[in-house]
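All protein chains but one are shown in place.
By written order: A and B. Residues from 1 in each chain.
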Amino acid sequence: MADFEPNITAFVCTWCTYAGADLAGTSRMKYPANVRLIRVPCTGRIDALFILKAFENGADAVLVSGCHPGDCHYTSGNLHARRRWTVFSELLDFVGIDSGRVTFSWISAAEGRKFADLITEVTAKVRALGPFDSYRKMSAAAGEQSNAR
Amino acid sequence: MSRLLPRANLEGVVAALRSAGYRVVGPVRRGSLVTYDEISSAADLALDVIITRDSIKKFVLPRTEVVARFNRDAAGKVSVLDATAAPQPTVILGCRPCDAAALPIDDLVFAWDSTDRFWFSRREAVRLVTIACANCDESCFCTSVGGAPDSPEGSDVLLTETAAGDYEVQALGERGAELLAKFPGLRDAPAADRRVAAVPQRFDLSAAVTALEKNFESPFWRQTALRCVGCGCCTFVCPTCHCFDLVDEGPAYHSERRRNWDACQMKNFTLHASGHNPRPWQEHRYRQRIMHKFLYYPSRLGRTLCTGCGRCVRACPVNLSLLQVVSDLAAGRANALPTSAGEVKK
Partner (left out) sequence: MPAEGRQLEKLRHLARHALESGAVSLVIGFAEGTVPGRAAPLFCTAPADADRLIFDGYCTLNLANYLTRPEVRAHQTVALVARHAVAKAVVGLVQESQVDPTRVRLIAIHCPDLDGLQQDVAWTVADGLQTLDEFLPTAAHLHDQELTPERFAAVAQVESKSSHDRWDHFAREFDKCIKCYACRNVCPLCYCERCIADKNQPQWIDTSSTQRGNFAWNIVRAFHLAGRCIDCGACERACPMDLPLMELNRKMKKVVAERFGYVAGYDPKADLPLVTFKKDDPEEFIK
């Protein structure tokens, strides 16, 4: 597993976490290059389908992050999102997706350090979990499945 | 005299076929579900059930099948790759006559116009060892559509249970003889009593067809299909329903064209890109299913697109029984309806 480099997809809101990631960069903080950021207007925009799609396209883990409660640029997008994540994360856990594969966080525009630390932590955790082979196997070409069934 | 396969030798048959390189599938229990799936021993077979929930169709027309692959390289050049797989040689052991009979009927449409090599390559790879039905239930109606519980149609080998619980064996055609040669433990025995279900004739097919010819616009359809929820349950469990959709799925740079089961009962089936739907109401979609099976297909290709297995009758979540509907048609109930009957405004 030593040569396994996790592929992490992060959905982040443009107002807080994306700005926080920017701050981490401009402050020259170092964090693993395993994360790909996808910027959305608000965490309220992050549909559960985004998370599934990321896994379908080969993500080993997904990070979802936005403004702290009370800081939402649109007042309550993150509070609505919080309820959806509560339910969706339980659903993913129920069907056997390790909770380490989906991380939720609040990171403000001032928290460049928190962003860098979280990416470091998540990368290490996913490195330990290994590649998300079970999802990838499930996503294998239909041709390999169709004859069997 | 007839050839007899003692029941105890079924195990030997499974082993012999497997060592001959066949994947052997048969009716198996999966919790409450009985479905066709791979077996490794005759003990896996659920031979006491009247019929499996889904049909053998999936072995010749998989619910999803890759028909082409395409790649797009860094320069943007698109190449189309052939996806024809070599299907695994398969024996379906414990197939029912109503399942076996479906394949020759569907051959007609897959050979009509152009030859569907996906269908026929799988068809070539599949051998059917059918067990005649010793029992039936109130949803079985093979005898009403020209079949029989011990019909050899479509099968390669037909097994008929004897009163003693063994099987009388009949090879059909060259393929059947070839397959039967692999069966161990056959012996000659005097003809014994055969256990074959008495499936009553439930309706007069020609009367139903005549009624369909006259009742395209009948309020019968509205009245009948109001309860239909438009799912694909009946068509997907049907051994003869063969409609499919072609979709391109997968990542943009290396993707697949797949052929997936589709169902005339779903409203998207006929939905045009313009938004127009030539079958806008469920009654139109339900009528299509009955018309296609009992009028259009026979008038174009000469065979009724139904083998009377009754799966759609059993599986329908709203008890919209095709058997009842066709019986009603045959009994002239559609003809008798005044045009205002069952009026439900739209």
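Keep this in mind: contacts are C-beta pairs under 8 Å (C-beta built on N, C-alpha and C of every residue); 3 or more make two chains touch, one makes a residue touch a chain.
Keep in mind that this is a model prediction, so the values were computed, not measured.
Novice: Which residue, A:Val35, A:Ile97 or A:Val126, contacts the hidden chain when the whole complex is considered?
Specialist: Once the missing chain is taken into account, the touching residue is A:Ile97.
Novice: May I ask which residue of B:Asn268, B:Ser299 or B:Asn335 touches the chain that does not appear here?
Specialist: Looking across B:Asn268, B:Ser299 or B:Asn335, the contact with the absent chain belongs to B:Asn268.
Novice: From the list B:Arg187, B:Lys214, B:Arg227 or B:His254, pick the residue that touches the absent chain.
Specialist: Residue touching the absent chain, from the options given: B:Arg227.
Novice: For the chain that got dropped from the picture, name the residues of chain A it touches.
Specialist: Interface with the chain not displayed, on the chain A side: 48-49, 52-53, 56, 69-70, 76, 79-80, 82-99, 103-106, 118, 134, 138-140, 142, 145-146, 149.
Novice: For review purposes, identify every residue of chain B that touches the missing chain, sorted by number.
Specialist: Residues 30-33, 35, 53-54, 63-64, 137-139, 222, 226-227, 229-233, 235-237, 245, 247, 249, 258, 260-261, 263, 266, 268, 281-282, 313, 315, 317-321, 323-324, 342-346 of chain B touch the chain absent from view.
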